[in-house]
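So, chain A:
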Amino acid sequence: MPYITYLGERMDLFYFNLTIISFIFGNFVGLEYSYRYPPYHEKRIDKFALISSILGGFLLLTPLYIIGAFFIGFPLGMRSGYGRIEFLIGLSIFVILYLIRWWYVTG
Partner candidate 1 sequence: MDFNEFFYLINLTVYAFLIGSLLLGLHRKIMAKIQLRPGPPIIQYLLHTLKFYFKEITFPITAGNPLYIFMPILQIIVWLSALILAVKLESSLLIIIGLYVLQKIVEHGCGLSSGSPYGKLGGVRSVFSAAAEIPLFAVVSTVYIVTNSLIISDIVSYQQIHGPLILKLPISAFAFFILLVSKAPNSPFGIVKGKDIVSGYLTEHFGLLAGLIYIGDAIAYFVLLWLFIAIFLGISNIFLALPFMILITFIISIINGLTPLLAPHHSVMLQITIAIVVLLDLLHRVIFL
Partner candidate 2 sequence: MIDGGIFGIVPFGDIIFKYSMFSTIGFVIAITFTILVYLTKPEKQLEAQKFGEDKLIDIPLHELKNRRYMAIVCGIATAGAMLTQDIFDFALFLTLVGIANIGIVSAVKREHVLNASFQYGLTSIIATLPLFGASALILAKTGTLSILELHHLNKNLLFEKILYGLGMAGETGVAPYYAAKAEMFRAPGSPYILMIHLSSLLLIVRTVEILLTI
Partner candidate 3 sequence: MDIEKKVGIVCLIIGMLSFILMFITNGLISYLFYILFVPNILYGVGIFIVPKTRRKKLGKIPFRGY
């Protein structure tokens, strides 16, 4: 059965599916949340989404990655004009931490 060494442990298809579903659910909640606000505010940064995104970026590297996917999906799912910068911040945190850990493990 195919796997990736993603968290240092074997990750099989079932948990990956759970992660995707949690991600989609986060998207959905974010969409629902952002409909409270008027459409298309480009400059504004939502504090709640920012916190959720950073938290998600951290949590994706721990055994709680299923919840992390939920938190990082939250800003991505928000309606257009919202959540773009927040998501990118969270994603870059995740990528940097992942690279650091990969470098630490291999080298």
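In picking the candidates, the idea was that all candidates are chains of the complex that A comes from, given by their letters.
Operating definition for what follows: a residue touches a chain if its C-beta (ideal position, glycine included) is under 8 Å from a C-beta of that chain, and two chains touch if they have at least 3 such contacts; residues count from 1.
The shown structure was predicted, so the numbers you read here are calculated from the model rather than taken from an experiment.
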Touch-positive candidate for chain A in this complex, from 1, 2 or 3: 1
Chain A - residues contacting candidate 1, complex: 1-4, 11, 13-14, 16-17, 20-21, 24, 27-28, 31, 40, 76-81
